[in-house]
Each structure stands twice: as C-alpha cells, then as structure tokens.
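First the structure, which I've put down as structure tokens, then a few questions once you've had a look.
Only one protein chain is missing; all other protein chains are in place.
Chain naming follows the written order as A, B and C, and within any one chain the residues start at number 1.
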Amino acid sequence: MIIQLKQDITERQKESLIKEVNEIGYKITEVKTQLGDYLVGIGKSDFDIRRIGQKEGIEDIHIVSDEYKLVSKKWKAKPTSIDLGDGVFIKDGDMAIMAGPCSIESEEQIRKVIQHLKENNIKMMRGGVFKPRSSPYAFRGLGLDGLKLWYELAQEAGIKIVTEVMQVSQIEEMYPYVDIYQVGARNTQNFNLLDELGKVDKAVMIKRGISGTIEELLQSAEYVFSGGNEKLILCERGIRTYEKASRNTLDLNAVPILKAKSHLPVVVDPSHGIGIRAYVPQMALSGVMSGADGIIYETHEIPEKAYSDGQQTLDFAQSALLADQIRKTFAMRKTFALL
Amino acid sequence: MIIQLKQDITERQKESLIKEVNEIGYKITEVKTQLGDYLVGIGKSDFDIRRIGQKEGIEDIHIVSDEYKLVSKKWKAKPTSIDLGDGVFIKDGDMAIMAGPCSIESEEQIRKVIQHLKENNIKMMRGGVFKPRSSPYAFRGLGLDGLKLWYELAQEAGIKIVTEVMQVSQIEEMYPYVDIYQVGARNTQNFNLLDELGKVDKAVMIKRGISGTIEELLQSAEYVFSGGNEKLILCERGIRTYEKASRNTLDLNAVPILKAKSHLPVVVDPSHGIGIRAYVPQMALSGVMSGADGIIYETHEIPEKAYSDGQQTLDFAQSALLADQIRKTFAMRKTFALL
Amino acid sequence: MIIQLKQDITERQKESLIKEVNEIGYKITEVKTQLGDYLVGIGKSDFDIRRIGQKEGIEDIHIVSDEYKLVSKKWKAKPTSIDLGDGVFIKDGDMAIMAGPCSIESEEQIRKVIQHLKENNIKMMRGGVFKPRSSPYAFRGLGLDGLKLWYELAQEAGIKIVTEVMQVSQIEEMYPYVDIYQVGARNTQNFNLLDELGKVDKAVMIKRGISGTIEELLQSAEYVFSGGNEKLILCERGIRTYEKASRNTLDLNAVPILKAKSHLPVVVDPSHGIGIRAYVPQMALSGVMSGADGIIYETHEIPEKAYSDGQQTLDFAQSALLADQIRKTFAMRKTFALL
Partner (left out) sequence: MIIQLKQDITERQKESLIKEVNEIGYKITEVKTQLGDYLVGIGKSDFDIRRIGQKEGIEDIHIVSDEYKLVSKKWKAKPTSIDLGDGVFIKDGDMAIMAGPCSIESEEQIRKVIQHLKENNIKMMRGGVFKPRSSPYAFRGLGLDGLKLWYELAQEAGIKIVTEVMQVSQIEEMYPYVDIYQVGARNTQNFNLLDELGKVDKAVMIKRGISGTIEELLQSAEYVFSGGNEKLILCERGIRTYEKASRNTLDLNAVPILKAKSHLPVVVDPSHGIGIRAYVPQMALSGVMSGADGIIYETHEIPEKAYSDGQQTLDFAQSALLADQIRKTFAMRKTFALL
C-alpha cells in the first residue's frame, strides 16, 4: 500500500499510523521526496483500507499489488513531468530529443555538437565522460575534467546535459555539472548506485538492463524513488537476444507497456537499439509511433572518427533530418485517437 | 553465383555453360520460375566472372556471397512486386493491409468481417482454417470446407485470401481458394513444405520462425524461390525472448535489415508481435515507420468471443481507426527522405 | 482428466460414460494405443471424481491439470520402457547409447560404423538419410535407398536404427527399415507429422525444438500419444540462446524436470548440445549425471571428412573411450541415493 501523508502531519499522528499499519502485518518504509512524503507498506494480508484511511494526517491511500509501488500508475494516474528548467521538459504529451556523441572527446568536438544542436533547436545533449567498457584496455572517457569543460560550453548555449554516472563516488562530484544522470544498461541493477541516486535532487534516466525485464526496470526505478527522488525517466535501449544481425533487439513493445504500468516518462534509444547507422532513423520514428516521450540518439560531426560507437552514430546532416522527422511524426501521432 | 539465362538459350548452350561452371568447382542448381530461368552456382573458389559472362545464352551474371542467393538484393536491386490481380499488390512503395480473424469460425463471421473490410477499403483478408495448436485437444480449424465457404464469399466481395498451409498434402487442395499461402512461424524451417511451395504459382508469405534468425528467414525464402516460385513475401511477427510481459518480442530491427538484404516485400504482424490488444495499434504504426510494405493484424466483431487469440484481436471500431492511421502514417513516411 | 478403460468395456458403457462426462462440461478425445484405451477429458469445471469413477467399464480415473495429460507422470507413475526387440531397451534405470554419423554417406561408411559399434557393444545406430538443411543447396542425404542399404547391414549385425523422418509421406516408406523415428528440432511442432506418427507402431524420439520449452516438448509428445502411439522418447539437444561460444546451449536442467513431469524416457544429445568435438565427452557424462536414460552422439571414422557436422563428431577412438566412461558413470550414478 502507499499512504500519501499530509504536509502538516504531526510526528505523533505518523507514529500512530505506522503502529496501526504494522499491526495489520505490513512493514513500513518511509519515503520523503522532492514532492511529498509517503509510507510504503509491504505485506500480504487483507485489510480494511477505509479504517486506515480515516486516520489523521493522511492525504490519500492506495492499494498497489505490484512489486513496484511508487512508480506505478495505480496510485498516480497523472504522468510525471521532468522539468529541467529554462522551459526544457521530458513529459507525456511532449517529444524530448536528446542527441550527441557516444563519448565526449574534445573542446572542439563539444563546440561543434552544440552548434549543431542549436541550429536544430535540440535542447538536451548526451555524451559520455565515464565510459563503461568491456575491455580494461579501451578508452574510458575524459572523466570529470571533460564534464566540466562540457558543462561550461553547454551552459552558455542553454543546452542540458545527459551523461552516465557509473559509481557512487561520482554522484557528488558530477552533481554541479549534470542535468540528467544516466544509469547505464550494465548498472540497471547496481542497487547501491540506485540507492544513492535516490538522495539527489536531479533527474535520473535509467536504461533497461542488457537483458533486463520490464518489471526489473520498474523495480530499479522504485529504488531511486523510494530513496527520495521522484525525477525519473525510463529508457528502452534494446535487449540481448539470439539475433546477431543487429547489435541489440530494440523492444518497442516495452514502450506502451511501461507507459501503461507507470506514470514515468519513457525514452527510446534507437542508436543502441539497432546499432547500425543507416537504420537508426527508422527505429527512431518507430519509437515515436510506439508512444515514447523522447528519443535519444548518437550524432558526431564525423562518425567514422568517433572514439566509440561510430557505426551507429549519425552525421549532422542525418541528425538534422531526423530531428525534423521525429517532430513531424510526433505531431501526427498527437492527432491520433486510440480506442 | 547467379546466372540469369536468356529466354532463347539452347540446350546445347546451357550444357556447355554448366560444364564450364562445374569445371571451376561450382555445383549448379537449375531454377525455373514464373519470371525467368537461373543457374545458381555454389562454390568457394575465385573465378574470372568475365570469362563465364561472355558465354552465349546469358542475360546477366552476379556474384552473391551470402548463403541465400536468389532472394538477395545483390543481384536484383529492383524490389519484387506481388500482384494478386484486380489491382491488389504487395510491393515496395505501397502499404498493404491484411486484416481478419485468427480462425475462420462461421459463415456469419466471414460475412461480417468482409463487410468491415469493404467499408474500410481493405483488400486482403487473413484467417486460419488449418490451425497449428500446441495442444492436440485444442480447436484445429474448420479445414477445407471452411476455406471453400470463405473463398466463395471473399470472391464475391473482391477480397483476397491469406491463410496458413500446414502440410504438403494441403497445398493442392487449397490451391483454388487461396491468394497467398502463409507459412506459419512453426513451419518456417519445414523444408519439404517450402520445396513444394516452390512448385506452385501463387504467392507465399513466410513468417519468421518462433526464434528464427533474419538469415534463416531469407534461407527459407531461398528454398521456395529455388524451387521455382518468385512470388514471396517475408513477415516479421515477433521472436521468443526471456521477456514475458508481451507474448513475443516484435523485432522491428528486422524490417530495415530485410529490406536492405533482399528484394522481397516485408510485412509486419503486430498482433502476434505484442499479443495485447490495447497496444497492437502502436506496434502497427511503429511497423509502418520501420519501413514495412504491409501490416497484417487480427480483427473480429467481438474479440472476446473469438475461438482463438481474442486477447490480441481488435474490434471493428479499433480496426477501422487503425487502417486509417496506417494509411496516414505511411503517407507521411513517403514524404521522408533518408540520408 | 484421463479415464483408463477396461479391455472389455462395451460400446454402450462407453457411450454412457462419454455422455456423463460431456454433461459435466468436458470434451472427450478417445485414444487407443498399443497398450490401452483411454478417454481424455478437457474442461475446467470441478466435478466429483468418485461419481464418474464408479461407472462401469473403467479401469482407473485421474485428474491431470497440466496441458499435457497422457505423457504426464500424474496418472502413470511407472516409467515407460521402450522395447526395440532383441533385448534392446530405452528405459528408466538403464543407459541407452546411440551413436553414429550425422549423415549416412556410403556402404563403406556404414560398415565401418557398424563394426565400431559392435566392438563397443553399442546396440543403436543413429544417422540421417533425410537431412534438414537451412540452405536449399546443401547435401540433403541419400534418401530411402540409403536407408534400405543401411537397414540390411544393421539388421545383419543386430543393430537398431534411429533416423529422422521429415515429412508425413516418408513415414510409410521408411517403416520397414526403422526402429526409432526421430523428429528433428525443426519439426518438434510439425503437428501433422506428430499426428501421423501417432498412428504408427514404432518408437518415436522427439527432439526439443530449436527454442522449444520443456512444456512444448511434452505437448508434442502428447500429440503422438493421443494419436495412438505410446512408444515415445524425449531428447534434450540444446536450445538457442544469445551465447555463441557453443553451437547451442545444452540445457541439462531439462532432464530432471522432464523425468519428474513425465513417465517417458529422456535422452541427451551432447553433440548438438555443444557442437565442439573436444567437449562432447564432458557434456555426455554431465548428461548421464543429470539423470538421462540415454546418450546419443555423433561418431565417424574420419570426422574431418564427414559430409556434415564433422566439427562435433567423435572419431572411433574417442567414441570407444566415451562409451566406456558413460557406462562407468552410469554405474556409479545407480549407487547414488537422492534425498
């Protein structure tokens, strides 16, 4: 169960409430986020929701039988809107575009990408400064210095930054320079990292695990929410299957299912989802039609020279065209009713 | 290698040609289809293509290193167009819509579906009369009698029939009543069935196997083509993965990849691809944006009463809306350039 | 439910019984096998099993809630024993060894394999005369003539034949020359083939599908049983996964699960299960320890020269050693209690 508390609930009222809930056999986790205070009750016995609901200090009470509670649409039908400031949002009913290189490489590269984004009215830039690499001998990114440099240039241009955080110790040092912390597909179930991101007041985008289920993605989001951070975005980026003709298998089925189960916005990553440059646009537009609230893709001035992921990165001409097509497709989608 | 023969090649010229190709170490399969005569050469040694190419009786000669040859775009860049007569086509640059129930159930049901299709200008009707069922105790379809009845009504209405053939012995008996033979996902590698369908002069739509690769789908099509039948359609219908929130994992990545590798048209089946009624439209429209040449989906007057697959079947109001959205989305797609 | 009928049940008794079962809402399938007559009832309502059980002509009655009924251990706790004659069995408490080449190639090859089997006291020979091949241009086997030749030589040597049947039309022509019909992994859900094999009085070994579930394998066996043939063997041969370091992923978990769910014997195929010659023995012995009732593996005098599957085929020295190790491992397993 989820109990939303009133702002002015007294400590005594809360204690009495918790005592009563414990007595019906539910364990309570207290959650305090940017937007509200909640008690999440975990238990299995049936109980009389009205009796609990009549106690003082309660705003509302909901029964949620899913393994994930706070991220479920069952208690919060209204979609969550992520406000990054300066009029930049990621939210249901809107189409967020995030573009940029796989790796942040140099000042010149950053400048060129920002220039490209501005010309195409794209407000969020993706890029990696800490790179998870399966081989210890591969390029691991420019690190914090790269991030600071990037931040300075992005700030100036009014561009928001989306970048991956790989470990707990980076959260604090990255904090001043990040708009959205990205949790990568290899860290979706790094529960310590999720716990700590729950304590931060910045948006977090969680990528689906390499072979993560939809349920696990929602549970990972539940970690961050129950840690105190409601500013959450989910990202479908392809899963691992037996099919090797593409890098991953982009699972667009996940988009309407996530949207139905959760109030959180959902973003699609066609670059990792198919891994082949020539087909990224088709998958991006498919993602729009699947019901996504945003598209994140890789672009670089000269993809062939990118430090990583060049084979799935669009050049600026392709990116400009795609951004336009995404917007047109989204505009048409908005005119479509569903029965 | 693929050698396209001239219409007027003499037997002597052909024998001399085969002899020469054998001498460079290639095994020859002779293929005679509705549209042309080919020699498919299988071998590994390098050879001088010009020397062979200068022989008499040759229209053209191509080197194709893929495991599949005749279905490859490497020798036939021009997309294959399937002409069902009466102005009904499945082809690149067009959007075929096929709709109908999972199972053909009764005369009344057929009449109602046909009425619905006509009202929405849908020219192809899907439906099963031979149903593959994992349990031997489940409903297995109305069989040939159902097909005959269906044919009579469809014929009258100018509607083309797409239906599954399960075994070799059915090919001939179904022949007069079928416009497109469908090879189901459990029969994609039923090589005897594919061989025999190669001898028929009607279109064949091959569904991707339950866990079939893109490569295997193309090789299955190669079976039919090399047996003598060029009228082939490929169908992506979702693959089996670890994810159980949807019935299958619709792999839209397959669409641009198949379109790039083969000259055959590609159809997407969102009904089996996700298996949940409420999300079939999103997946259908995603399929359009992925580059498909057609969409096949399930519809029934009262899905809850359908003999099979009711949970993924649209009612007529949903179907009417979807057909319209498919056409609008496709019209927009046609305006999009790709770089 | 499964109702075992008495041998001497009268038609009138049977009709009355079926009527009564229909009245409680169960659909009846009559099954007549080599060993008995059964009524399989499919339905969902609760009923009083004693009331039905008291009717005349009934040997026994069982409630089986699984999708598969007749192959379930829930009504037949006693393991099924497959008797091939001449003292050759496949059964629980025994260790059947089946060995031989992937493809039957020539008289000389057959003679050499038979000689090898005799020297090592192996009583069953595997080999393909009809070969399912993903490419239409690959070697498809010697066909019926090869089978006749093989039969003659095997017969003489007292060796039993296990070979794949690919389509309905082959069943009858192969009949005189086969001891075990093998249903290949691409045909596990070829329901017409399974139906027809239900009418034959020879053993059938069903391989698990390329990406078949354990449940589906049991349902495929149910097809054959409900068609009238109880002589069934299940075979685990590896499944398709994302892992490409081996040809397939041998799923030995399936062995104890199948043995617990069904009364049918279970055989393991380590050759296809791993696909790498050097590791076939380890996987064969693992299969023995997993609880298998038999091992089927590929052997050839000179694996490098085999027409197919050479990379996973043992030479005769390896095969001789492995057969000995299989027997020793099985002998030890028999001394082990399970708690």
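One rule holds in what follows: a residue touches a chain if its C-beta (ideal position, glycine included) is under 8 Å from a C-beta of that chain, and two chains touch if they have at least 3 such contacts.
All values derive from a computational prediction rather than experimental measurement.
**Q** Using the touch definition from the top, which of A:Q109, A:N190, A:N229 or A:Q325 touches the missing chain?
**A** That would be A:N190, which touches the missing chain.
**Q** Which residue, C:E67, C:E215 or C:E301, contacts the hidden chain when the whole complex is considered?
**A** Going through C:E67, C:E215 or C:E301 one by one, C:E215 is the residue touching the chain not shown.
**Q** Who touches the missing chain here, A:Q54, A:S106, A:N121 or A:Q167?
**A** Of all options in A:Q54, A:S106, A:N121 or A:Q167, contact with the hidden chain holds for A:Q167.
**Q** Taking the full complex into account, what residues of chain C touch the chain not shown?
**A** Interface residues of chain C facing the absent chain: 211, 213-215, 239, 241-246, 249-257, 260, 273-274, 276, 278-279, 281-283, 285-291, 315, 317-318, 321, 325, 328-329, 332-333, 336-339.
**Q** Touching residues of chain A against the unshown chain: what are they?
**A** 27, 29, 40, 42, 67-69, 132-137, 166-169, 186-187, 189-195, 209-211, 216, 219-220, 222-223, 226-227, 240
**Q** Just checking the interface: what residues of chain B touch the absent partner chain?
**A** Residue positions of chain B that touch the missing chain: 211, 240-242, 244.
Here is the rule we go by: only the chains that are shown with their structure count from here on.
**Q** At what distance in angstrom does the C-alpha mean of chain C lie from that of chain A?
**A** Computed from C-alpha means, the inter-chain centre distance equals 49 Å.
**Q** Rounded to a whole Å, what is the gap between the Cα centroids of chain B and chain C?
**A** Computed from C-alpha means, the inter-chain centre distance equals 33 Å.
**Q** Just curious, how far off is chain B from chain A if you go by their C-alpha centres, in Å?
**A** 38
**Q** Residue numbers in chain A touching 2 or more other chains?
**A** Where chain A meets two or more other chains at a single residue, that happens at 211, 241-242, 244.
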